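Pasting a structure below so you can have a look.
Only a single protein chain was left out; the remaining protein chains are all shown in position.
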Amino acid sequence: MLAAILSLGGIGLIAAVALGFAAKKFAVEVDPRELAALEVLPGANCGACGFPGCAGYAKALLAGSIDLNQCPPGGADTVAKLAHILGVEASAATREIAVVLCQGDNRKAQIKYHYLGLEDCTAAQRIADGPKICPGGCVGLGSCLRACPFDAIEMTADGLAVISREKCTGCRKCVAVCPRNVIRMTPYEAAVHVLCNSHDKGALIRKYCQIGCIGCNICKKTIPDAYKIENFLAEVVYEQDAEAAEAISKCPTKCIRDFSVAYPDGSVQLPAGTDKPHAA
Amino acid sequence: MADLLLILVSAIFVNNFVLARFLGICPFLGVSKKVETALGMGMAVTFVMTVATVVTWFVQYFVLIPFGIEYLQTIAFILVIASLVQLVEMVVQKVSPILYQSLGIFLPLITTNCAVLGLAVLSIQKDYTFLEGVVFAIGAALGFTLALVLFAGLRERLELCAVPQSFRGTAIALVTAGLLSLAFMGFAGLVKG
Amino acid sequence: MSQQLYLSSSPHIHSGETTAKVMRAVIYSLLPACGVAVYFFGPSALSVLLIATLGCLATEVVCQRLMGQPVTIADGSAAITGILLALNLPPSSPWWMTLFGAVVAIAIGKQVYGGLGSNPFNPALVARVVLLISFPVQMTTWSAPAPFGSGLDLVTTATPLGEWKNAVMLTGQMPAEMQGSMMNYFLGNMPGSIGEISALALLLGAAYLFYRRILTWHIPTAFIGTVILLSGLFWLINPEKYPNPVFHMVTGGLILGAFFMATDMVTTPVSTRGMLLFGVGCGLLTVLIRLFGGYPEGVSFAILLMNAATPLIDRYTRPKTFGTLQQEKVQ
Partner (left out) sequence: MSLKTFAGGIHPPDNKQWSSHKAIEDCPLPAEFIVPLAQHIGAPSVACVEVGQQVSKGDEIGSAKGFVSVPVHAPTSGEVTAVENRPHPWGTSLPAVVIKADGEDRWSTELQPADPSELSPDEIIEKVRLAGVVGMGGAAFPAHVKMSPPPEKKISTLIFNGVECEPYLTADHRMMLEEPERILQGVALLQYVLGAEQVVIGIEANKPDAIALFEKHCAGTPVEVMPLQVKYPQGAEKQLIAAVTGKEVPSGGLPMDIGVAVHNVSTAAAITDAIIHGRPLIERVCTVTGPAIREPKNLRIRIGTPLSHLVEVCGGLVEEPGKIILGGPMMGFTQLGFDVPATRGTSGLLLLRAEDVSSHPESPCIRCARCVQACPINLLPTTIAAYARRDLLAEAAEYCAMDCIECGSCSYVCPSTIPLVQAIRYGKAAILAKKRSTQVS
């Protein structure tokens, strides 16, 4: 018995001394705040912050000089926690989501040629500015879908990207990858959007797209505060969009949509889970 | 000499620790995403295994047996191995931060790794001499590294494959590990014992 | 006009070779071996061939349906897996074992990885090895050939390699007298798996693939060359115990393996050096397992093991990019 205790204790003692020595000799300093920051980050490593993964972001935060709200997937919650860890005031981050400002799928928008080749919007865009006549519309080859780390984007059967309001975390990966700048960041609260991205004149748009904005000004006349028209393209003014939905029925080309209600005519199929009204 | 060679070949191929004895599956699955990392892990394991076998051999024959406390083998070995790995971890963190980062949490995992403990215990069970024990340890570690690197290569390739959503990650890794182990069955009977 | 205009990135012309054409050519090349098998083993070989092929096709359809993918059995790859699997089975294989093998080959060997082009291991060999380990009795029950019209029944016997291995295990010596002659082995008149028996028929098929430029010489040459060299070496050392290289060539699955299994493009290296290395590795492992291992035949295991090493081989045998050789010399 005694031998057992002694020998085990002896081994333990030797090990302890060796470890203690090594802990001193090979000590590496790690800022505890960095580990804490890494813990509160979502760990999706999506890169939306612009740093290589969450660990990179945590390191950058510690180094200072960047804002705390660079992590869209984490949202306000994470910002608050990070602020607590780093001991600074949190700047409020409002939830933003990405919206595809186009409804011109293969049935509604005309093409100028048949594209053969890589299933990638950027690659197609390099060939005579993309197969669709419309210079601003969704190319429809799904680059955003492949870029989305959260599975929030679907392509409709007719080749149009649609982003789920609920799944989108606002990481902006799709915005970065879209060659036509047709995906925009919008406040989550704003559900009404003008779904067109072509600045062409109305007469021209009518030739190639059944559902593009022709810049007719009717929406602005109906609710002057909520809309602005620039270069023949209407846009929702997101700070003053409370009554924007009232113009929907007036739009002659049906290019204004309210994502908080289901599509009555089913003209655009939304991914499951997106067509239910959000808490308004 | 021939005996030593047989022990070596047997430990690398025929009784490969991962693919035939199914020891050390955790690091096998965890640290096999990149060939470089797998190699680093293999080195770490080789080092730990060899040193662990040496130390446990001494502990067994100079402490446990003389004092008649062989029944404490498991706990004594774990103690020794655990402190050893801690030591390795600290050294690696200091000497090569990059290797430390890529091995990540798996270094501490070797601490209580069944492969290392299993090796130490097997070596004693087989009544290996000191030299045989060391060769056995090196063979086992090389076998582990071989399996790990082969597997990492396969997984790197799988990254570029259209693996169905439901099988991505660990699922397909386990299927692949199974098939790899199946292929290693071909070595059966190569060396008796 | 613009409605029919195509635009694309260059190049705008194509060789016209398609995956389906390649696969079809491989199927044609396997037909002589199938024919010889049916001649020597009769209806049992035919039924194994049919069950394996249809089983693979059906499994592919089911898997792709389940995963909601387009069904691609028309590309012929599943049929090839089926035929190759059948060629690797004994003619006396029970129907359920063949079917099980077909399901394993396609479901676990291929579709789990994402279908054509993604599987790291040769699906037919995966199935063969699974069967060999799961049903050792059925998988090692061999029949002596009973050529069509000879009136003979199929009689259970051992393969030449098995015969040799048993003798060596028992006596440490070559059996005094092997049952068959080299010529019979070459033509296919010997017990063995359905496809491995006739080296002649297999070589015929391989010649067609060479002609179609679907096979390159690298892997088969390196594979068979290594086997001949290594087995020759052992034979020279001890001809009493080890059989001569020609015996190694014409018995067992070496020809089938070297020309049709080890050359499966999906699971082998892409560079020339890689292919040579792959072939040499296959040859080494085959001889190692045949002469010293527990199994009489090592071709399938050798190829599977080298399949596993393929990504590493690819990685370390990358061709030198144009214009980088001289730079290294300068440095």
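Per-chain residue numbering starts at 1, and chain names A, B and C are given in the order in which the chains are listed.
Here, a contact is a pair of C-beta atoms (placed from the backbone, for glycine too) under 8 Å apart; a residue touches a chain by one contact, two chains touch by 3 or more.
In this text, all values refer to a predicted model and were calculated from it rather than measured experimentally.
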### Query
The chain left out here touches which displayed chains?
A, B, C
#### Entry: Chain not shown: contacting residue from A:Ala4, A:Leu118, A:Met155 or A:Val261
A:Leu118
### Message
For review purposes, identify every residue of subunit C that touches the missing chain, sorted by number.
### Response
1-2, 4-19, 21-22, 72, 75, 77, 114-118, 214, 216, 265-272, 275, 314, 318-327
### Message
Counting contacts across the full complex, list the positions on subunit A that touch the omitted chain.
### Response
112-113, 116-120, 122-123, 126-129, 147
### Query
Which residues does subunit B use to touch the chain missing from this display?
160, 162
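What we mean here is this: only the chains that are shown with their structure count from here on.
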### Centre distance in Å when subunit B and subunit C are each reduced to the mean of their C-alpha atoms
33
### Chain centre separation in whole Å, for subunit B relative to subunit A (CA means)
44
### Query
Going by the touch rule set out above, which residues of subunit A reach two or more other chains?
none
### Query
Out of subunit B, which residues touch more than one other chain, so two or more?
none
#### Entry: In the complex, subunit B residues that touch subunit C
35, 149-150, 153-154, 156-158, 161-164, 167, 172, 175-176, 179-180, 182-190
### Task
Would you tell me which residues of subunit B are touching subunit A in their complex?
59, 63-64, 67-69, 72, 75-76, 79-80, 82-83, 86-87, 90-91, 93-95, 97
### Query
What residues on subunit C touch subunit A, complex-wise?
2, 4-9
